[in-house]
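A single protein chain has been removed from this complex, and every other one stays in its place.
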Amino acid sequence: MSEKLGVGVLGATGAVGQKFIKLLEGHPWFEVREVAASERTAGKRYADAVSWKQTSPIPPSVRDLEVQPCTPNLRSRIFFSGLDASIAGEAEEDLAKSGKIVLSNSRNHRLDEDVPLIIPELNADHLDLIPVQRAKRNLKGGAIVTNSNCSTMFLAMALGPLHKEFTVERVFVVTMQAVSGAGYPGVPSLDILGNVIPYIGGEEEKMEVETRKILGSFNGKGIDFADFAVSAQCNRVAVEDGHTEAVSVKIRRRTTPDEIAELWRSFCSVPQALGLPSAPEHPIVVMDSQDRPQPRFDVNICHGMSTIIGRIRLCPVLDFKFVLLGHNTIRGAAGASILNAELLKARGFLQS
Amino acid sequence: MSEKLGVGVLGATGAVGQKFIKLLEGHPWFEVREVAASERTAGKRYADAVSWKQTSPIPPSVRDLEVQPCTPNLRSRIFFSGLDASIAGEAEEDLAKSGKIVLSNSRNHRLDEDVPLIIPELNADHLDLIPVQRAKRNLKGGAIVTNSNCSTMFLAMALGPLHKEFTVERVFVVTMQAVSGAGYPGVPSLDILGNVIPYIGGEEEKMEVETRKILGSFNGKGIDFADFAVSAQCNRVAVEDGHTEAVSVKIRRRTTPDEIAELWRSFCSVPQALGLPSAPEHPIVVMDSQDRPQPRFDVNICHGMSTIIGRIRLCPVLDFKFVLLGHNTIRGAAGASILNAELLKARGFLQS
Amino acid sequence: MSEKLGVGVLGATGAVGQKFIKLLEGHPWFEVREVAASERTAGKRYADAVSWKQTSPIPPSVRDLEVQPCTPNLRSRIFFSGLDASIAGEAEEDLAKSGKIVLSNSRNHRLDEDVPLIIPELNADHLDLIPVQRAKRNLKGGAIVTNSNCSTMFLAMALGPLHKEFTVERVFVVTMQAVSGAGYPGVPSLDILGNVIPYIGGEEEKMEVETRKILGSFNGKGIDFADFAVSAQCNRVAVEDGHTEAVSVKIRRRTTPDEIAELWRSFCSVPQALGLPSAPEHPIVVMDSQDRPQPRFDVNICHGMSTIIGRIRLCPVLDFKFVLLGHNTIRGAAGASILNAELLKARGFLQS
Partner (left out) sequence: MSEKLGVGVLGATGAVGQKFIKLLEGHPWFEVREVAASERTAGKRYADAVSWKQTSPIPPSVRDLEVQPCTPNLRSRIFFSGLDASIAGEAEEDLAKSGKIVLSNSRNHRLDEDVPLIIPELNADHLDLIPVQRAKRNLKGGAIVTNSNCSTMFLAMALGPLHKEFTVERVFVVTMQAVSGAGYPGVPSLDILGNVIPYIGGEEEKMEVETRKILGSFNGKGIDFADFAVSAQCNRVAVEDGHTEAVSVKIRRRTTPDEIAELWRSFCSVPQALGLPSAPEHPIVVMDSQDRPQPRFDVNICHGMSTIIGRIRLCPVLDFKFVLLGHNTIRGAAGASILNAELLKARGFLQS
């Protein structure tokens, strides 16, 4: 058996679960040894239970795993959760109580006072909420660590360096989100071919709140949310992968588009310093061409782990406007959880 | 011969020109008797010169017209211009000088001090610029009257009643624009399938300036632009017809989403009062469903002549946000010019 | 109350059911007075039960109808059935037994020996199966009359005149079918954006068999299927409405593409002779342009009730090849049932 840490995937047959399995194939630290899903598929061989929608085949080491039910009886210590929000809340909590560390993609616990909502480049220190969480919930070795909503991820990544350097005061964001963000089967083709759906349930609220928690500061007991207003409008468009966002910001300190571009280009942080395996070389990539980034051409830059920014310019209403793009199912979901797990390991939280 | 006014169409083989011909079929006041286009097609029968891209056939009365070159020798008095901006400037001016009235879709003269930029529901009184224009340019009976850029049209229509009632102070708008807005052949399929293009040349500037001219006031000699800031971000999406816009506004007077909705619903103006043939019964349609309007389902409401608004709600950064939709090639282009011509006729400007 | 015949719609909240309600709005003979759907929605107001996906609003006369369960207790005598095949078989049979006339879109009874599978232009005489059916099933006034699978409809329409005139011997057909053919939610967008799905469950078998029943002949007791082989390959493509089919045929008598085109152009039959309200003026429309028909531009010709054919040319393997197009949810589904009902009425089958 390899020296790697065995991990489990919750919701393993779903869209996010599949992406976990794909991204963890050949991972230097982790190895998927357990897959769990709904009662309906429990007991089946993974390859028989899943409607595999990735472009590469099911990793051979996972094909024959027997799908387990999502109960605390699971054997792994570390779990990546792609569970649907309708069941994630309780299931993840039960696992944490039985000593498991759960890396969750679901919205259920993100805003819990004692649950860290982590983007390693921005708030690695929020992991200090783990002892708070363990004390409060009486967890023995278990923990829930969350990553943000997919659209929030890229917005927060762009705002993080700005906020640190210039203090963000107001943010406008309009998203044009890919259909893969809605999972599978997700958005019916009749709803999106030749169409824009100007509404994604709960998404605007998530962006308006999660961003402020991520960019908030740990005060020893909890997180003081960042003190700026975010206004989000979220739209679904006929794109397979990649959320595009049109952003406008007001900041306190005066600066220029060039200075902001340079700040983003040179941005490097904890995951890069620690050499985490999934850390993108450039967390933020700035493109110069006036009509980029575009999801179809740019979404896979740095293996889908970067936030791509372009069109930085003055805004007649706030201070600056720009366009950003990120891969919603990689950096915006499964890849984010994996990077969080790598941070946990590097920081010693995964030792038993 | 009918009692109708004969009109000519400039750029008759292009996308906007075709739409003029389609919309004018069976028009109660106007009849297309002359079609003009580039030298390359001049002399051909219209049906042979055009690559007809409308869903109904070429009107029989137009099929056999001989395509004319765009020169002042054209016979009609009234012209609808779908000319490309690269040639519209001079061609339209030459026609005006020779006594023609040109209803122009092109950007070239929209911001000329003496050229009215008209949306009949909002600024019918700006037609009073015509005598100014004639005096200044020494025109004998000729005139250039413009309608706005397509994206601007719907934004201005939404803002008009708001501005009159509550005074608009700031506007933030992000568009998701249909490919038909780029004409034909326009956007290559390889650029837009599964993609968003976050840039449309010159579009943001048009929205930021034209809106303020339209909602400005005539001071006897020219237009005092409306005094509010607009910030626009324009995107192309894989939609055939219909521009969707996510808007946020700050207004001076306090109000509520319900009051705004009611204001829009009950909005009626000059074209409705005059019973202009192309006037939509409801210039603004407000939809209640939380995920509407959507271009694929709603773009043809009121024959594509209305502005459709939904999701009116509070904005954490400015005051209110909402989504709007309009048919870019009908109300946003050819239909707008036709409505302007109807207004001109009703106001007596078309008498010779 | 109007003089119209009251009718019911089964599966009224589904995609086909909605299309029935839309197409029957303002119908000169029929009026929807009853809507039935699954137990889950029974008891609700129609407007509350349905997720309406048509581009025009729910007809006012239907909005407030209470959704009924699909049982023989329904009051109408005539039913249009858009029921899912999983339940249509028994439900339609029960209704027929209780004296109802069911116009069915479902595959369940199409191949029953005693059930007519009708395309009024091709086999109106197959209605003579109704007395056979009533005798065999001991029905008192009730009956089941079916229309074909959507892809089969257009193929049969093209083959019908050919078979009568020249005797069809072999048929090869490859379809490119719209997503609306799969109902709602139907095809997930992740499966079809930028994709072709080369498989539609059961569709090829339907085309290969139903075509031969439709073009068969009534022998006094049943239908002798037409004696030619059909080979079908069915694909789903990213088109909203309109099935395109590439067809090649071998026929017995020698002829030319021009003669075939003329045969199709001049084809008129029972529904046109009877002046049925939904009968297209031209059951078959032949287009000359070498790149037509195309679903996006041509699917609504003759209100979606025609079969559009183009590119008639010699085939190096069989005799002729051509392309055809039809509106799958109008002539290929709801419109077909309505035309069948009109035929029934004209032939006196709807008198009580």
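Note that the chains are named A, B and C in the order they appear, and that numbering of residues resets to 1 at the start of each chain.
Throughout what follows, contacts are C-beta pairs under 8 Å (C-beta built on N, C-alpha and C of every residue); 3 or more make two chains touch, one makes a residue touch a chain.
This one's a predicted model, so the numbers in the text were calculated from it and none came from an experiment.
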Absent-chain contact - pick from C:Ser98, C:Asn195 or C:Thr255: C:Asn195
Hidden-chain contact residue, picked from the options B:Ser189, B:Ser266 or B:Ser289: B:Ser189
Hidden partner chain, touching residue among C:Ala182, C:Ile251, C:Val323 or C:Ala336: C:Val323
Touching residues on subunit C - with respect to the absent chain: 170-172, 174, 176, 193-199, 208, 229-231, 233, 235, 237-240, 244, 246, 248, 290-297, 310-311, 315-318, 321, 323
Absent-chain interface as seen on subunit A, which is shown: 53, 55, 193-194, 240, 296-298, 300
For subunit B, the residues touching the chain missing from this view: 53, 179-180, 184-194, 238-240
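As a working rule, only the chains that are shown with their structure count from here on.
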Copies subunit A and subunit B touch via same or different residues, half shared test: same
Chain centre separation (subunit B, subunit C; CA means) in Å: 41
Subunit A and subunit C: spacing of chain centres that average the CA atoms, whole Å: 47
Between subunit A and subunit B, centroid-to-centroid distance (C-alpha), Å: 42
In subunit C, residues with contacts to at least two other chains: 53, 193-194, 240
